[in-house]
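Partial view: only certain chains, each at its native spot in the assembly.
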Amino acid sequence: MTSIQIFNYAGVFVFAATGGLAASRRQLDIIAFVFLAAVTGIGGGTLRDLILGVPVFWVREPGYILVCAAAAIIVYFSANLLESRYRLLLWLDALGLSAYSVMGAAKALALGFSPTIAVVTGILTATFGGVLRDIVSGEPSVLMRREIYVTAALAGSAAYTLLLGLSAGPEMSALLAALTAFAVRGGALYFGWTLPNY
Amino acid sequence: MTSIQIFNYAGVFVFAATGGLAASRRQLDIIAFVFLAAVTGIGGGTLRDLILGVPVFWVREPGYILVCAAAAIIVYFSANLLESRYRLLLWLDALGLSAYSVMGAAKALALGFSPTIAVVTGILTATFGGVLRDIVSGEPSVLMRREIYVTAALAGSAAYTLLLGLSAGPEMSALLAALTAFAVRGGALYFGWTLPNY
């Protein structure tokens, strides 16, 4: 398994865990945990692949589904130990957003699409899983919160596109870009960073 | 028309009828009835076909759209006779879920995908139309109810995959698997069955 693949699996895992946390907040059963974890974990990447016109990633590698199920089961048996599940959901969502903003841009660039499309795909991939999770579980969308959110996804996918264009290696670019996105979103969560609101 | 096709049409019809019932609860006009019926009736199968990378089924066979329109019109002119439209919506939704859990798995297997993918596709196909209906009509999602729901879709698609693997004929497998799904979801509706909730 390459380090990029590990990166992919990690992104799916943490996003899936946020789906499990949303399920725990709605007091659903274990199968619904797995369902919501899978929708969140693979939703963004599914949209990315449909838009790019390539086979959906998890149809070829069912391991991604198993990772979602594992994340759901771990959350099912441990979330009761947490003090604030929504707080953890937001932080894991920040991790997933960081990984996915890079994965989205990386796949578009690898397929030969333009930098503009790569940045847009990165943002859509990073945000769509969480949007689906919030819609299906009936929570207010995380996108509608005041702190910086979409901007972090933009930072990650733009940084990756830029670094790769500057001939940084793909693994170094991915790592630095994901750290950029996480720094932006993490700062927003920790310090309440906002851009000027309307 | 093969018996599998009749099965497909029946599934689309009952799901479309739930869309019509949702429209009647929102007191929409006849065109909006047809719209919501079509979104519900063909939404799950559309997602299935996009994920599997095959042409969307109703684009090739516009009869499915006409079936949705017929379901909407029947509901428009008869739903006022009903005592509890939401109760009927839930039971028709159970029928649609049963048919679609099989249709989703069957198409994936027929295209040569693995059993894991077939089960996942079955679940997504069976649930996505209802999710769309509830989102568009602004109802709380049926998935968020406490009684067993996703589990019934899992039972149907897993049963079909298993029976076909055991060399039962496709028609017998489809019938038994749909009955399994309906027994699980029907029991949940009638007796209030739940799995242990979180």
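Each chain carries a letter (A and B) given by its place in the written order, and its residues are counted from 1.
By definition in this document, a contact is a pair of C-beta atoms (placed from the backbone, for glycine too) under 8 Å apart; a residue touches a chain by one contact, two chains touch by 3 or more.
All values reported here derive from a predicted model rather than from experimental measurement.
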item	value
Copy count for the complete homomeric assembly [2 present here]	3
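Quick note on the criterion: only the chains that are shown with their structure count from here on.
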item	value
Rounded Å distance, chain A centre to chain B centre (Cα mean)	29
Residue ranges of chain B in contact with chain A within the complex	50-53, 113-114, 116-117, 120, 123, 127, 131, 135, 140-141, 143-144, 146, 148-151, 154, 194-198
Residue ranges of chain A touching chain B (in the complex, touch as defined)	23-24, 26-35, 38, 46, 50, 55-56, 59, 62, 65, 76, 79, 135-138
